[in-house]
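Take a look at this one; I'll ask things after.
A single protein chain has been omitted from the complex, and every remaining protein chain is retained in its original position.
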Amino acid sequence: MENSDKERIKQLVKARKKAHSFYSKRSKVYQSFVDMEQNTYRDGKLSKKQKELIAIGISVVINCESCMEWHIKQALNDGATRDEIIESVEVGIEMSGGPGTVSARFAMNVLEYYNPG
Amino acid sequence: MENSDKERIKQLVKARKKAHSFYSKRSKVYQSFVDMEQNTYRDGKLSKKQKELIAIGISVVINCESCMEWHIKQALNDGATRDEIIESVEVGIEMSGGPGTVSARFAMNVLEYYNPG
Amino acid sequence: MENSDKERIKQLVKARKKAHSFYSKRSKVYQSFVDMEQNTYRDGKLSKKQKELIAIGISVVINCESCMEWHIKQALNDGATRDEIIESVEVGIEMSGGPGTVSARFAMNVLEYYNPG
Amino acid sequence: MENSDKERIKQLVKARKKAHSFYSKRSKVYQSFVDMEQNTYRDGKLSKKQKELIAIGISVVINCESCMEWHIKQALNDGATRDEIIESVEVGIEMSGGPGTVSARFAMNVLEYYNPG
Amino acid sequence: MENSDKERIKQLVKARKKAHSFYSKRSKVYQSFVDMEQNTYRDGKLSKKQKELIAIGISVVINCESCMEWHIKQALNDGATRDEIIESVEVGIEMSGGPGTVSARFAMNVLEYYNPG
Partner (left out) sequence: MENSDKERIKQLVKARKKAHSFYSKRSKVYQSFVDMEQNTYRDGKLSKKQKELIAIGISVVINCESCMEWHIKQALNDGATRDEIIESVEVGIEMSGGPGTVSARFAMNVLEYYNPG
């Protein structure tokens, strides 16, 4: 794995933390977004893991690198395997064609970073 | 359910069939897309049902009505419940905010059409 | 104004109401979205009217018809003039080119519907 | 071809004309957009026809029905054949996956409307 | 503020200048885009500042970092306060959910860069 790829992931994590602190203090809109997020990603009729996998597919389609980093890490924490995550990425590729294969590269890096295998 | 909503869904189904026939005959690109689709939505480490739920979340975010119609119908055929589909829609709302709630209206209509509850 | 254009707007309004009722009962994610919405569109350092105009610009760029219908109606209720709304649409056109001019057509219809001039 | 599909195309044409008149009178931004449009779609190192085919591919990817209607009609006027237009649609499918096949349905209808084959 | 974040902003500024020079010389389309831009962002019924705030909301939703850098800098020059800019970002978050909070991180960096508070 390239150092520049590792650096990119570390930067995303740092930026999320800093901005979370910044907006939590200043923005009621952000606070209610956080509520919405917590209401979304918890066990319901679908498990939290299944919801994280849905979010991975979405993140691939919209090419949101920070979203891929977060939801792949969450899915791994919730017990998702590499293959399950790759299959979620595949749905994203089917739903976005060539640009989805570009997103899939970043998803691969995130997998290698959190789950070197 | 409004008649115009039912009509919209029927039109989507008819258009898909007609275009499928049109492009299958004329386009190798379309044929290879169909291969990709079949390779995507089948049981793997994730069940076909789980993959359809991922596709529902994506469809909400990109507001693709025809995609919602198709993947919700598929998910129901694969045994997904109303609540599981609604939770997939919820992930789409979290990942797209207000416009996601607009997509969610069409998803609701599709649910009522195929699974009147 | 064409009858079909009026019908389209009436359908959007009806669909919003029905889905609002549907998801309010069933979805905590939707409820927290509604909180986020209410926290967003109220007077702050920017007036509610100014925020509605921002939302109009966004709605043009993402071509969300229901969002245009809602935020233009809100902006008119908050005292926005036709010209202010058209200038918000213009920012959307600058930020999206040709497809923005397509959205602008629907915005024009909404203006005529709620503010026949 | 379904009557509802023909109606949809006729509505798009009518809406474009009406909005063109509306914004031409009121909006300098719109006027400069029209300049940009005219500077874009004229013979240069690429022919106008080739540029219309590029615009068709883009319209498929962003699923802009009115853009498809316009650019397919233009391309036909510039001498493009059905097969050339279908190959432009194919590039759009490759660049957007499943949702591109949805756009392709509308492109098919536009082809049949202006070039019944 | 991280050095890498400052570098990113400096790169965006440099790239804009270079490309502006490159395309201004070669492209009539680009020149007419610049006209459109100038027709958009000037005082009308809405002030230039209000239009820049609309553009900030749009930039958040489409996650265009260079657009955020430009329009936040412009808004500050036009007298917008930090809080007014943050409220514009909030509208963007409401209109795009989780991915909007990712864009908001970059907006925060731009604010800190031009308006260290």
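Each chain gets a letter, A, B, C, D and E, in the order it is written, and its residues are counted from 1.
Here is the rule we go by: a contact is a pair of C-beta atoms (placed from the backbone, for glycine too) under 8 Å apart; a residue touches a chain by one contact, two chains touch by 3 or more.
Since this is a predicted model, take the numbers as computed values, not measurements.
Novice: Would you list the chains present here that the left-out chain is in contact with?
Specialist: When the entire complex is considered, the left-out chain reaches A, B, C, D, E.
Novice: For subunit A, which positions touch the chain that isn't shown here?
Specialist: Counting only subunit A, the missing chain is touched by 2, 4-5, 63, 86, 90, 93-94, 97-99, 101-102, 104-105, 108-109.
Novice: Can you list where subunit E touches the absent chain?
Specialist: Here the touching residues of subunit E are 11, 14-16, 18-19, 22-23, 26-27, 29-30, 33, 36-37, 62, 64, 66-67.
Novice: What is the set of subunit B residues that contact the non-displayed chain in the whole complex?
Specialist: Residues touching the hidden chain, for subunit B, are 28-29, 31-33, 35-36, 39-40.
We adopt the following convention: only the chains that are shown with their structure count from here on.
Novice: So how far apart, in whole Å, are subunit A and subunit D when each is placed at the average of its C-alpha atoms?
Specialist: That gives a centre separation of 35 Å.
Novice: With chain centres taken as the means of their Cα atoms, state the distance from subunit A to subunit E in Å.
Specialist: 26
Novice: Subunit E: which residues touch two or more other chains?
Specialist: Residues 36, 39-40, 90, 93-95, 97-99 of subunit E each touch two or more of the other chains.
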